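Of the protein chains in this complex, all but one are displayed in their positions.
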């Protein structure tokens, strides 16, 4: 029941949305890694809100402050601790949810689990704000992976009824992923961006929110890492990915499209190319038998609509045990997808770094 | 990189498809649990092949033989070790895959990972045969869960183009799940069975195979178990579920259907019923903030078409490094779904037992 | 290779002796625990240096600053993060050890392990200063344990040639342990304190240091917790205890005195007392078969002489690969025992809390 993950690279995340600070400890990082802080800040800026109408106007001027594990910008091999002070918090906005749980949020089960002692302001420890330290840690993981020739990148595959062009599963390149990672609104087909923004705006004006799918890929992994039965690449990445609030599904390669497929169509054959064994297709998303197949890892995650909406919703008062109606004021994203892209990349990067570190 | 899972109830699975025996050790079981062996055998029989045309004609007369941890049919609290002898193995059927990896199987990455030392006969340790000890362990987990009022059950939601009626996510009952668990071909709408069998037969005759979706539910869990960030119910169940060969996606509640949904439609509100807090809908599949919400857990997994088909496929000869064509002889399931139902139930039961044991 | 410990209560410790801050994250604490901060500060003060001539004159005005997991002095159930700023650091004192490893310290193996990237100032992450967050976490663990009727306490059993009266292994009481915990110089027989102080002073004046033994007890544990084979109470406590710098041995009950003993003398029999099963003696230190026996846990740890002494020692210059002589300037304890008492108590309290939390 913990906020700790990883076997070799152990990430411990702490903090509450409206507490004094959030942060993380990363234990097990290799020593001697020169960190590029501008790139770390850039990754965190991609996740930060307030950029445009798709996200909450809450401004987070998040400066990660490193307390240990780094000297002269280089990792020492000791645990790297980082904190981010919470500055722009308006607790008043949330005072009504102490007694009335927000639908589709963690509020009610957390109230039961912690006997009412948990910090409910802004979701407390369950807030999406806790993805900030994940992105910090993921940005470091990405730099270490790149030094080993591994690149991770993601894009918005779908928002509501608007879809981006999916990755060519067997042909996605590091260059393509790097380009995507540089975008604030990460889509493969730039023409799709405005359509997606329009879709989000439609829901925003309706005091509503909308879900979507993020597709993520990793190229450059060695073949045969991961496995066996209970240590599959799929299972290990999923455990971290489901740690991102709003993620409700994870699939690899064709995923749920395998349901209506047949083997002749979708089996991934082999061929010799330039003297090497290559896959002729990559419907399995780069993982076979729980191990990397040599093709790119391609996965996608389902993201539910932000549950916080200003429209009235049915809830209950936990003190009076009466039905009631809740209108969530405050600042919320009508669509979390654009900001979730670097979070998904980070989860995948951390998972892969942990897997290849054994 | 291990075949061990669980934090409190630790399952260690061993064996190869054509080795001497397969089995498992379950560590951490409570003492004093009277086991109903007929029910364990019944669960294992549901998974066993050879029942009809949907599965391989390989007959496995699998008798789980318990070596430790049980006295007079009651758990002692010491590790429970169980073995199943492999009797009906025909290694000759697989001799050609030593050098030619089967498409979409573990063969190639395992060959790289283990430097050619792994047992390749029938997939070795990566064979779906290793789901037999999972079902054994799951059958025990189900009995312990039932003593706590928790019931797990599953059905075939889809095979190719044929769909069963999905669970009423907020209304599925223990009785319904028990009924499903008693069926050899588990579907909610019995009229669907013949259509699904016809669908499978179509692919079988074409020397092909077909995928599908299994939907699984668990009712009776206490509210507020699971979480926090990296110990979500979703993540922990996924890690075990991806340990089932051919599983390529896991989703909770609406899962990927959240992508085109909006919050007004899909948010799960609350109401007071009989003096208790209840959800007005269960689109989140019983999990909020990684914790149980009090509504049934409802998840589904995507299963790819059995990769072993008798039709010719493109592969390579790892010795000569030449392209070649492979026709997989031997006994294979044209559709693994019917037999996979008890395996999915077992994975979910084991995961839930582990989660509620803390 | 981590600074993380615990299965249910996970403690992650971070920081370097001369870095910006040290601290910890405690994950898995129960919610709703009202913390007594004065007692936490008191425990930390017992460990803090500068009290008298037995310890380094380095003044640490250590104020633990809590960042998360506590509201209104009560645990929320979310990870509790705490930092202590390093204020009184004199890096200059240690500049010579960059190239010349201090004998009997972590310097040389850390230099090899981290390729010279580790923070060497004051031992960096390996500094005994990192026991401050351990004591903070232990002070919280002790409060939770006390609410369950479990008391932990320790005393200096030996310094050099001076010995204190050992615990009555089968009769030590909570009251006795509480009294010991209130002492800055924890000995059972107060007449021994001055003798021990004289012993330390003798070595201090000789620019030398001296070792000793700390004995620790815990009363009030339920019978039958701990075990099985690889999860013994002894093994789990030892793993944490060896995390304290300078600890080189751990023994339970008679420990190494069992070597010259025979069963007739030392077997712990049973008798009925007040209708309950009691042990007639407790030579096994409260642990049988790796589980608690119902008698007090009694263990002792060997502490080596502080390796930092001002006398000249043989070492090497890692740059020139020449032999050299090292005189360690700076502030050091001629005997670490008095300050190590609360650290040992903390390690034992954390271990016991983790064990009884399953």
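Think of it as A, B and C in the order they're written, each chain with its own count starting at 1.
To be clear about the criterion, contacts are C-beta pairs under 8 Å (C-beta built on N, C-alpha and C of every residue); 3 or more make two chains touch, one makes a residue touch a chain.
Because the structure is a prediction, the values reported are computed rather than measured.
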Among the options C:19, C:243 or C:342, the absent chain makes contact with C:243
Sole touch to the unshown chain from C:79, C:122, C:153 or C:227: residue C:227
Across C:210, C:297 or C:343, the one contacting the chain not displayed is C:210
Across the whole complex, the chain not displayed is touched by chain A residues 7-8, 27, 78-79, 228, 358
Touch rule applied to chain C and the missing chain gives residues 1-5, 11, 13, 101, 103-114, 123, 125-126, 130, 158-161, 203, 206, 208-213, 223-232, 234-236, 238-243, 245, 247-264, 266-272, 275, 277, 280, 283-285, 288-294, 302-307, 309, 311, 313-316, 318, 321-323, 358
Chain B positions in touch with the non-displayed chain are 1-4, 10, 12-16, 19-23, 25, 27-28, 31-32, 66-69, 71, 74-81, 83, 113-115, 117-119, 124-125
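The rule we apply is simple: only the chains that are shown with their structure count from here on.
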Greatest centre-to-centre gap (Cα means) from chain B is with chain C
Per the C-alpha centroid definition, the whole-Å distance linking chain A and chain B comes out as 27
Chain A to chain C, mean C-alpha position gap in Å, rounds to 39
For chain C, residue numbers touching 2 or more other chains are 27, 78-79
